[in-house]
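A single protein chain has been removed from this complex, and every other one stays in its place.
By written order: A and B. Residues from 1 in each chain.
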Amino acid sequence: MSRADVEACLREGHPDIEARMREPWSDLETDHATAFARQRDGAAFGIWVFLASEVLFFGALFLTYTAARLANQEAFAAAGRETNIVFGTLNTAILLTSSLTMAVASQAADKGLFRRLTLWCLAATAVFGLAFLVVKGFEYREDIEKHLVPGAHFALSQAPAQIFFGFYWLVTVVHAIHLSIGIALVTRLAVMGWRDVDFLKENPQVEVTALYWHLVDVVWIFLYPMLYLPGRSG
Amino acid sequence: MSTTASPTGLADPDELDLRLPVSYLADGHSVRSWLLTTDHKRIAILYAVTITLFFFIGGAAATLVRLELATPEADLLRADTYNKLFTLHGVVMVWFFLIPSIPNTLGNFLVPLMIGARDVAFPKLNLISWYLNVGGGSLAVAALLLGGVDTGWTFYVPYSTVFSNTWVSLTVLGVFTTGFSSIATGVNFIATIHLLRAPGMTWFRLPLFVWAMYTTSLMFVLATPVLAVTLLLVFAERTFGLPIFDPARGGDPILFQHLFWFYSHPAVYIMVLPAMGVVSELITCFARRKVFGYSFMVYALVAIAVIGFFTWGHHMFTSGMSPYAALVFSFLSFVVAVPSAIKVFNWTGTLYRGQVGFESPMLYALGFVGLFTLGGLTGLFLASIPVDVHVQDTYFVVAHFHYIMVGASVSAYFGGLHFWWPKITGRTYPETWARFAAILMFFGFNLTFFPQFIAGYLGMPRRYHAYPPEFQIWNVLSSAGAAVLAVAYLMPLGYLTWSLLFGERATNNPWDASGLEWRTTSPPPRQNFFGSPRIQGGPYNYHPEGVAPVHDQPRLPSRGSLT
């Protein structure tokens, strides 16, 4: 939302901008509209910096995976064939769709016009997120039944295959934790927006949550070929 | 301490109290008002309290280590106890004292004041960051109480994952948690410096301390997550048996070292860049001169932060890396020394044609320059591959990084603490004691660590509780120095605490310094400034002909116009 839009809102008697201002932005020596715009900028800027940090976090994980895979190509291919590509592909589709609904919610909230659409999209996003976790749960159960947990009873004979599955469990669990946090944030927005008519309108929290959600989605886009496609290319 | 009246005309703070808003210290006295505060100044105090605690825990471990090393035999401690003590010393000092020391205490307090803001961009996140730090620290201390950890602060695999029988997972979890505290601080400072600078405070008018905090924050944000992942992998391997680095199953322990040092080498710069910022403030103030080559100083900070990310390999010349990689890392390690050298020359140049005074903060700052120069020069030895191969993992390396991380950074921390103490607490401390402590610290430090260079080149390995007897002379010297150093570190604790209770009230600008943080009361009110600061010139507006600086806006309001 541009500064001009905020000013317009203010002129139309937008009561809650002042209520939403918080320290230290509320003390800026400008008019409320500018200060509010800067508070919004601040939230977006902060989340981008945090996402940079997250990129390094997952980047280091991917790098470790790459190094281990280069050293143990055969075993990683063999291990990759053991993952369940049906669940993996289904989850990829679910998560991509959730990003669409999240993007729609974010844009709609930003325009401040389509409250019902925003709410529905937020709810859909949370449901897609939960669906992902459910599918993942089924997949985990199957993996455990197939003895794909590294350790004494591991199913594959090649030792480095255990490294692959070490990654598999670690990365998917870390991703699931990120996703759970995302679901909690989205659900919170949906509930608050449902209770308070003006809550979602131009609220920077929607954009912040959406950016985070997209990161979690992008991480999965990297995980999918890393975990499900090795050894299946021909 | 100077008692000249502040040029703002507000020499009598007692009278001020009647008219001005109460200081941040007086703004609520309940425990709740401290533990749930979002005031960056109060959070800085919270950090100061916890890191002091950790400093003395880590210091106690170091004392025992130095006592044991006074003789070549193992007579005071058992091998396991010794191993746990140096691990404790390293973990606590690195992650719970040094890394948060300047950024989270002085940085938290000063960054908003220096840029003319009311607070940091995300005050609640700032508080959360402190809780994460305390939470992580508690886990690490819990590990200590339950029986300790014996892996060394580097947690090298496969020792830490497969062989150690101590509380590795808990400690790793503690460090992991405190990593998020660093990231939160980094995000907060970057956003604050980008978005909350006062009107007129352009990038090249920022004090060097703010630049130092900015570059440090970049490293917090970009390096810490890699440490988090590395420790997470160790945790997963140890606790859940997910074999990432296990050599028996095709994993590569060298990969761990690459990841670890990708964080831990920048971490050295996380510890020393803030110190450089502090020292730039101190030297300009007590030399009464603009800093020599401001823009070079800024570019040097940025260059160190950027190149510092690409030199980690020099920790691994003996671990088995390709000779080409070793050459590249060696070259980059030499390159990163160039901006450090520029800074040393510029600090020296700042003294030229100044009005040099020798108040205690300046003594700490000059001590910093000496110790940092020696620490930096010995870094060149470690960048030269043949010499590094010989001294890697010996006391030479121990001495080198203590010169940088303790000699330089801790001196700067103490210098900064003395410099801003009147602003932070509103009290003055006994200057004679402070000068004595500063000088004692410098000589105690050199006595402790210089002999270690010699012992190291002679071949004494680190992490030995018993050692061949020919190294004893150097260890005795070092242990004697450690005793002096311990006294020098305890003295400020004594007289600074005394000053809180009995010290004279400080004036608003006891040093006649030029920074924006001195343009408010001592201690500042909750909202930092009276009126809105507007900046019209660059920092360090000192002129050596006279002692008083040229003042920027805002002036303190004259009486009667306070609203």
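Going forward, contacts are C-beta pairs under 8 Å (C-beta built on N, C-alpha and C of every residue); 3 or more make two chains touch, one makes a residue touch a chain.
Convention: contacts and distances are computed from a predicted model.
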Matching the hidden chain's UniProt record against "Iron complex transport system permease protein", "cytochrome-c oxidase", "Glutathione import ATP-binding protein GsiA" or "Protocatechuate 3,4-dioxygenase" returns "cytochrome-c oxidase"
Of B:28, B:152 or B:430, which residue touches the hidden chain? B:152
Among B:244, B:282, B:366 or B:408, which one touches the chain that has been omitted from the display? B:366
Using the definition of touch stated at the top, determine which of B:471, B:489, B:511 or B:529 touches the missing chain. B:471
With the missing chain put back, one of B:25, B:140, B:208 or B:383 would touch it. Which one? B:383
Tell me which stretches of chain A touch the chain missing from the display. 72-75, 157-160
Those residues of chain B which, in the complete complex, touch the missing chain: 74, 79-80, 83, 150-152, 154, 156, 158-159, 162-164, 247-248, 250, 253-254, 287-288, 292-293, 296, 318-320, 323, 326-327, 330-331, 334-335, 337-338, 341-342, 344-346, 348-349, 351-358, 366, 369-370, 373-374, 377-378, 380-381, 383-387, 389-390, 392-394, 454, 457-459, 461-468, 470-474, 544-545, 547
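Here is the rule we use: only the chains that are shown with their structure count from here on.
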Chain A to chain B, mean C-alpha position gap in Å, rounds to 35
Residue positions on chain B within touch of chain A in the complex are 38, 112, 117-123, 125, 183, 186-188, 190-191, 194-196, 199, 221-226, 228-230, 232-233, 236-237, 240-244, 246, 248-252, 255, 259, 262, 527, 532
Residues of chain A touching chain B in the complex: 23-24, 27-29, 38, 41-42, 45-46, 49-50, 52-54, 56-61, 63-64, 67-68, 71-72, 75, 150-151, 159-160, 162-163, 165-167, 169-170, 174
